[in-house]
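Working notes, beginning with the structure itself.
All protein chains but one are shown at their positions in the complex.
Now for chain A:
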Amino acid sequence: MAVLDAGAITQATAGNREARTAWGLTAPALLLMVLILLVPVVVAGVLSFTNYSLGNASFDWVGAENYERLFTRSTYEKMFIATFTYVVTVVPISVGLGLGAALLLHSLGRIGDIYKTIYFLPVMATLLAMAIAWEFMLHPTIGMVNRTLAMACGTWLEVVPFVANGCAGGFPLWLGDRDYAIWVVCFIGIWQGFGFNMVLYLAGLTAVHRELYHAAEMDGAKSAWERFRLVTWPALGPTTVFVVTISCIRAFQVFDTVEAFWPQGGGPNKSAYVMMFAIFEKGVQQNLIGMGSAITMLFLAFVMSLTLIQRWLVERKVHYG
């Protein structure tokens, strides 16, 4: 018995030692995560219930006042409308275009590489610099866009009401028009983002087993659409979940274009007042840290729920392997 006990004790101490080593090895990563991720989030969470401003010695607790403003003031209503318009437009279109471009390029031979580079260029370019280029192109009078549109005047293209109106009363101001501003931002977002999705889809497509297409053909899948439904789309399931999640998070983060076009206010009549810009304006420009923190917490909640939905989808619906 004594021997057995001694054995049990050595085993127990060995187990303890192993556990200690494990904690010791995890500690640096854990510490860093707490310091640079969790602590700032908690601090922001706490500050969102105050009226703190940077440089002030103290602050007052204001309770849920910041959040109340967030859901009652018309400025923030515009913020929500602009943000969701952007997300709901940019995500489906940039994912769809990315998939379409990837499928087309995948069926192409050597020339595909050239297109790959062309479509990927906007992803690599600095968005701030690109925004300035777009600003020139969209200039109401000297911009390339409106000049091109003006060439349609006097031709049969005038049957299109948009062209007819433009020729009669001038083409849109684009960046200065509250009906167009957010759509211009959306367009640039799609132009800039779909190349990235395309590359992810191209990677996904290389993993599709070629023999499955032959099996589908033998099984009677005649049209390209049937083969896509039977083989390609299910095989791209994991890629799609990832692409959609990444696109959503990137869409919520849109900031550069808005800041470059309208540094002073988020578009005409705040029509392009997206969330990230609101955080920047309140928290940095106006030094209303409390308000900025409240918007940040909301932003965090959106991104968090997106990630949770992704996890749920991955476990439930998508087939891996």
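Following the convention adopted for this analysis, a residue touches a chain if its C-beta (ideal position, glycine included) is under 8 Å from a C-beta of that chain, and two chains touch if they have at least 3 such contacts; residues count from 1.
Just so it is clear, contacts and distances are computed from a predicted model.
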Missing subunit (named according to UniProt) among the choices "Glucose-6-phosphate 1-dehydrogenase", "Na(+)-translocating NADH-quinone reductase subunit B", "2-oxoglutarate ferredoxin oxidoreductase subunit alpha" or "ABC transporter ATP-binding protein": "ABC transporter ATP-binding protein"
Touching residue (missing chain; options A:145, A:164 or A:212): A:212
Touch criterion as defined above, residue of A:62, A:153 or A:230 at the omitted chain: A:230
Footprint left on chain A by the chain that the document does not show: 209, 211-212, 214-222, 226, 230-231, 234-235, 237, 319, 321
